[in-house]
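What you see is the complex with one protein chain gone and the rest in place.
And then subunit A:
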Amino acid sequence: MAKSQKPKAAEKPQTMAVKKGVKFQKKPPLKKQKKEVIVEEEPLENDDEVSDGGSDSDLESEEIDESDDGEEESNGFFSGDVSDDGEENDEDDEPLRDDFLEGSGDEADLLEEGSGDEEGSLDSDSDSDSDEDNLVKQSEKIDRKTKKDKKEAKLELLDNIKQNDDDFRLPTEEELEEEKSGPPDLTLLQSRIKDIVRVLSDFTNLRPKGASRKDCVEQLKADVRAYYGYNEFLIGALFELFPPVELMELIEAFEKQRPISIRTNTLKTRRRDLADVLLNRGVNLDPLSKWSKVGLVVYDSQVPIGATPEYLAGYYMLQGASSFLPVMALAPRENERIVDVAAAPGGKTTYVAALMKNTGLIYANEMKVPRLKSLTANLHRMGVTNTIVCNYDGRELPKVLGQNSVDRVLLDAPCSGTGVISKDESVKTTKSLDDIKKFAHLQKQLLLAAIDMVDAKSKTGGYIVYSTCSLMVAENEAVIDYALKKRDVKVVPCALDFGRNGLINFREHRFHGSLSNTKRFYPHVHNMDGFFVAKLKKMSNTMKQASEGDNEGVETVEQAEASSDDDDSDEDDTKKSKKEERLAKAKEIKRGKKESKSKSEKANVVDATEPKKKKKKRADWKKEIVQAREEKRIAMRAKSKQ
């Protein structure tokens, strides 16, 4: 029910709000125009007009209303649909054109009237033409009058504008209570969201009486949550990333589907040929963008695009535009050894294979068994022959494939999916701070494992590409920053000439400066899923801090110690940002709290220490074996070299 109601409700408020917006945005300049022309001739008439709010007759107001309705969408605050622009522009022009026409008609009328009046005054003049003083006085009088009128008009205009703004105020607590009792009034919510966003965009001037910015933001958060169905955490996190106006664009973009894009399989065909064949099947498509030579975007299709004979024969892959990016950043070369750590369903892996022209070697790893089927099926369908598909936890890969053994690693890490809400609405409600922390922790482990696999001495490679479909800083920049501290790697530009640069400063975090080389992609800006891509170059095979590196080994085996490790990194951050004493003090207090917390946790865990010890023993034991194996391997290598 709620869903079916939504579109209707979404239309209505827009009309209302847009009308306001139009009047507010567009009317004033028009009025001014008119006034400038008219005031000199017939000020009185003008007064009427201003107070009427720009409608001389019923007819005109009706017309304006209609045109307003017509451009509902186009003028909405949130409209961001580029493809429809052409049409909308036309509609956009209409009210203006109408107004111009009307306006000119008025002017003509007024001119006539004015000339009539002038005639009248001329008549009176002619009556008393002998008396020059009288004439001067009269002209002065008229001058004064016009001046006065002008002033009044201006004041009224200002009043009008002010009134338009002042009609927004935050709802009182009683009103909120009342709202809570009934079902949510979507019309009201939408218009209020729009109002608050407008207020926040120019807070110093438009500030509602007796409300702080925080109040406004809180109200906006509550309204957006109620209207779009996000949970509290996610809205809070998004608010930290974007200013309100941009945030609303983003959230609106999440409500729409991204265009369907496909990637030509260059192992089997060329883009031109594929486009011709599909056009003949009644698929309406275009090349994707200037940055991709293999992508096509599908507007509409008479046949299911995922079941054409060409699709089944592996001529193309259905793939979001965003998943081209990490592979382009990876830039694999022929005859290289490459690892795709989380490969299913194989979109990126097949792209890598196509770029390598089926030479070299790809280890396509996937941890989840059910997803292996789609991975292998896609690899075979696309005619990829240079892959070895294996089923490991990505964190174990360095032990299986050997450290420093491959040229490049593609790590499309498992993430919270906050960039692909338009694909999976459940993200809105299911993700919490804990989830993000869990993902971030896993991602750090995976990234370190990925770095360990890469051979810094590789002639052509030595690169790692890390990507997620999340917008959260904790899953993106923070993970890279962590890896920079733990391993001898540096962030290099990812050869993508668009997208926004990664964040260096985010709230209390201060990341390494080179993180501006990473790229972020947003649905509302680039019309693709929210995405993050970073490219790392491994500088040497030595680990930066041996002791911490050892810690890492334990960490992968034993999850329990991981949280403490995370705290370490947090503390590192705090150390960096200790610029003001006040801040530092506050943090010390926090840290104190943390310590007390951890103490209390320890107290709770006392009972559980016994099995933990056992676990540790086992971990040590495993470590020994791993070390022994490594040594053997090294010895074998030395032998083979000899």
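A few points about this structure:
We adopt the following convention: a residue touches a chain if its C-beta (ideal position, glycine included) is under 8 Å from a C-beta of that chain, and two chains touch if they have at least 3 such contacts; residues count from 1.
Definition applied: contacts and distances are computed from a predicted model.
Missing from the rendering is one chain, named in UniProt as "60S ribosome subunit biogenesis protein NIP7 homolog" (options: "Trafficking protein particle complex subunit", "Potassium channel domain-containing protein", "60S ribosome subunit biogenesis protein NIP7 homolog" or "PRP39-like protein").
Residue A:376 is the one among A:187, A:219, A:292 or A:376 that touches the chain missing from this view. Considering the full assembly, A:359 is the residue among A:359, A:430 or A:540 that touches the omitted chain. Shown as candidates are A:139, A:391 or A:429; the residue that touches the absent chain is A:391. Although one chain is not displayed, its contacts with subunit A can still be listed: residues 277, 306-307, 309-310, 312-313, 315, 335-337, 357-361, 372-377, 379-381, 383, 385-392, 400-402, 407.
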